[in-house]
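As you look at this complex, bear in mind that one protein chain is not there, while each of the others sits in place.
Going in written order, the chains are labelled A, B and C, and every chain counts its residues from 1.
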Amino acid sequence: MDFRSDNVAGAAPEIFAALQAANAGNVASYGADDISRDLEARFAALFEIECRVFPVATGTAANALALAALSPAHGAIYCHQESHIQVDECNAPEAFTGGAKLVPLGGAAGKIDPAALARALGLGWSKSQHHPQPSALSLTQATEAGTVYSPAELAALTELARGQGLHVHMDGARFANAIVSLNASAADLTWRAGVDVLSFGATKNGALAAEAVVFFKPALDKGLADNFLFRRKRAGHLFSKMRFLSAQLAAMLEDDLWLRLARNANARARQLAEGLGALPGVTVAYPVQANEVFITLPAAMRQAFLAAGILFHPWSDDGALCRFVCAFDKTEAEVARLVEIAAASA
Amino acid sequence: MDFRSDNVAGAAPEIFAALQAANAGNVASYGADDISRDLEARFAALFEIECRVFPVATGTAANALALAALSPAHGAIYCHQESHIQVDECNAPEAFTGGAKLVPLGGAAGKIDPAALARALGLGWSKSQHHPQPSALSLTQATEAGTVYSPAELAALTELARGQGLHVHMDGARFANAIVSLNASAADLTWRAGVDVLSFGATKNGALAAEAVVFFKPALDKGLADNFLFRRKRAGHLFSKMRFLSAQLAAMLEDDLWLRLARNANARARQLAEGLGALPGVTVAYPVQANEVFITLPAAMRQAFLAAGILFHPWSDDGALCRFVCAFDKTEAEVARLVEIAAASA
Amino acid sequence: MDFRSDNVAGAAPEIFAALQAANAGNVASYGADDISRDLEARFAALFEIECRVFPVATGTAANALALAALSPAHGAIYCHQESHIQVDECNAPEAFTGGAKLVPLGGAAGKIDPAALARALGLGWSKSQHHPQPSALSLTQATEAGTVYSPAELAALTELARGQGLHVHMDGARFANAIVSLNASAADLTWRAGVDVLSFGATKNGALAAEAVVFFKPALDKGLADNFLFRRKRAGHLFSKMRFLSAQLAAMLEDDLWLRLARNANARARQLAEGLGALPGVTVAYPVQANEVFITLPAAMRQAFLAAGILFHPWSDDGALCRFVCAFDKTEAEVARLVEIAAASA
Partner (left out) sequence: MDFRSDNVAGAAPEIFAALQAANAGNVASYGADDISRDLEARFAALFEIECRVFPVATGTAANALALAALSPAHGAIYCHQESHIQVDECNAPEAFTGGAKLVPLGGAAGKIDPAALARALGLGWSKSQHHPQPSALSLTQATEAGTVYSPAELAALTELARGQGLHVHMDGARFANAIVSLNASAADLTWRAGVDVLSFGATKNGALAAEAVVFFKPALDKGLADNFLFRRKRAGHLFSKMRFLSAQLAAMLEDDLWLRLARNANARARQLAEGLGALPGVTVAYPVQANEVFITLPAAMRQAFLAAGILFHPWSDDGALCRFVCAFDKTEAEVARLVEIAAASA
């Protein structure tokens, strides 16, 4: 059993079926096919607002291209110090923005501390030629710590940002998990909370490789999407056979597949956290609000997992803090078996 | 019938089958799965030399990342004035190299004129701080004009380049078509002819979206691939579920699928050129050596095609010169039908 | 005697005097001193229009930063194939634009052929995501061939460009020489002829190191200068002791110093061309309209120059075509002596 990441899983059968269906016949390339052209209507319905939707294949591409639409090369982008864009994208945001500066901020449980943001914005950089120009705030929902921002928490941060003229990006690699967790609408967690652009993730949630950069109407009115076609192509992220990207995204939204998959992933994470958390010597590090569990385990339990071939990521230098991620396809039985093995080790 | 491009076609059934097979189970992400790890051995066997293979999803990504490995930001990259990297990639090569200059060269039928290359290299730029530093030559095989460079033609150009210390890139978006056309070995058309790095194309030849950047041993010995993992990731082109890229490439090489597909595409192009070329008022513009046909057609014939729903690209301002591309899945019957319609219009 | 370039000369005494005067006392840094603040009024008077003026120290910085204000990273910049920005700036324009493509155009005597520009703009790149987006035209006045564009020639080119939405840049490293040559107003040669931004050169004309990027009101209304302060600083081209850059520029405009210096330089070039041109075996290659002379000389004459310690640049492979540049401080006697030596060699 492999709990190292949600990307150790393959793709959901519905996604494969959609690819097969999309394969029929000759169609216009580069996004002029019917599936691609219908995407924006699907997203508009989901988000209850006009939007523009640009499929790409990786989350790093989605994030870095979205940020490049929000920040000039002389800009500053505020993010959590453990965010994917800061730590795990090998400077892709810097590359696509032309060298904008990411300003890492602290905050418990993967969430930016509003006071830290306020302090950073209070340094007087704006309008001074010497300093990077504050240009964007990037929030991760669900966070890298497996937690979620409530709509009120989002609003507190985006209001600070907007008060200084910043645009707002959301890294939604696990957006579905957040929606399910908060039982909120897609609109409430994005543009109604002040988000301009969303990296809408599908890969971690059961696609082969598909993400979408979604600009909501307020961002469109500000012209933020105007050059996105060129940005995407210039980055080598325009697919010639676009139907195959679009079909994955369309299938995700069809009959709420994306929510069903995320619901299972979240439920398995809770099951895991509750099961292990009830055992002696175990501490759950953060609230389990999505499909990730950060948890401190006794050495004997970790030993037992290794012996049983159960894979997970050690998250601290001493290996006691561990990360388990439940992909869309983990089953209740699998997690139950994991808990059994843990219990036997105690 | 759609002859606008090879990318109006979907994917070959063998590719889909390979994706399905690759979907089984949990595997390590980011290229540490078995299919991905076996790729280099497959390519080494094909190319008869040690090589490193980096899958990406688009041809533009493959080309721009490969060139970035060959040229510093202050470099000059020599290419045909109608090459894809110069005309059709929206400055992706400039983006990924950090601003290298593409020097467009002339030459008949899509092939760089060696005299033009010699002139450009003779300008005395090398070692002078004022000028871009000659760093790479990029060749397209098969060319944008549907022609191919013979091994001798390749060698003439690469020798000029190597004589001045340039590295050599080959854009092989239609490499399979060239191999089939020349009945040459993959080695003879690449490293034995002086090529350091190949953009090995699969998308146009029947994959959903898969290309590989292949560095041959001489390039490895020069350290050219040393940072490629970081370049790819930083560009957002590292797939988390890498197995799905790798499986397409592996399937292509399995039982020479790639050659079978290209052989058909080439044959259909020849059938089309010969069929139409025999009709009055028709002139084939370039030798048909791959799967593209550039051909001047009478207005009545073009009219007849449009009326029959046959799609192709006008290639001159007056529309007389037209481009037909035969994808891997065009059938003999389809092309025969096209010729019939043409003949009826005469 | 050194005719290799105008930059083998030092600085004019008036420039030194201005620096000495500017050295007095403590003043605000980074352009907030009085000399710097008065610059825009001086330039507005000269150009008869509101403008913003940004001093920098080198022509390459002026050109590359100006172009970065006119073209996005996915843009195409049209220029003469022998222009300084294309050939002599080691990819600085590409660097500061983030990787825009320079499209080199032909044209006799250093001037862009309007038909070549029309052809390039007629390729259908605009609005297509595959291609670089036509964004700017760059003209050099006086040209690299020592010729000048008449106002009508300028207008013909800028109208073509503006018709397609391009912005227009002028590389005026030798702008003073053009003004003097054409006896035209600074306004007529710039914004009235459709120029948005001028690289106003002073270094070649007798400053130590000072250029100005000048945005005219039409460019300001388009917002093109909005981020220039940040662009300049980010490029390391903001001087802390700005007074020393500004003082050079102010001194140039004081009592028409810049025109007096250029008038002498131009006169010396004419004297040289007429003197040598009257000798047997000598051919002047281009009309001598500024301070550069391109001229074919017999071997014996070149030999005589070398023997006399007269420095100049061979401009063709066989050395017969030569370039002589007359700096602001060349004297009538010096050129007369050069002609004598030449005559004696015949």
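Operating definition for what follows: a contact is a pair of C-beta atoms (placed from the backbone, for glycine too) under 8 Å apart; a residue touches a chain by one contact, two chains touch by 3 or more.
Just so it is clear, the model here is predicted, and its values are computed rather than measured.
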Message: Touching the hidden chain in the complete assembly: which of C:L39, C:L70, C:A92 or C:A212 does that?
response: C:A92
- request: Among C:R42, C:H130 or C:K233, single out the residue that touches the unshown chain.
  value: C:K233
- line: Contact with the hidden chain, among B:K204, B:R231, B:R263 or B:R302, goes to B:R231
Message: Take the complete complex as the reference. Which residues in chain A touch the chain that isn't displayed?
response: 73-75, 87-91, 94-95, 97-102, 104, 122, 129-133, 317
- prompt: Mind pulling the chain C residues that touch the left-out chain?
  reply: 1-2, 4-5, 7-11, 16, 19-20, 22-30, 56-62, 64-65, 89-92, 95-96, 203-204, 208-209, 230, 233-241, 243-245, 311, 327
- prompt: Which chain B residues touch the hidden chain?
  reply: 30, 72-74, 98-99, 129-130, 133, 227, 229-234, 238
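Criterion: only the chains that are shown with their structure count from here on.
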Query: So, what's the distance in Å between the C-alpha centres of chain B and chain A?
result: 34
Message: For chain B versus chain C, what separation do you get between their C-alpha means, in angstrom?
response: 41
Message: Please output the residue numbers of chain A that touch at least 2 other chains, ranges allowed.
response: 30, 230, 233-234, 238
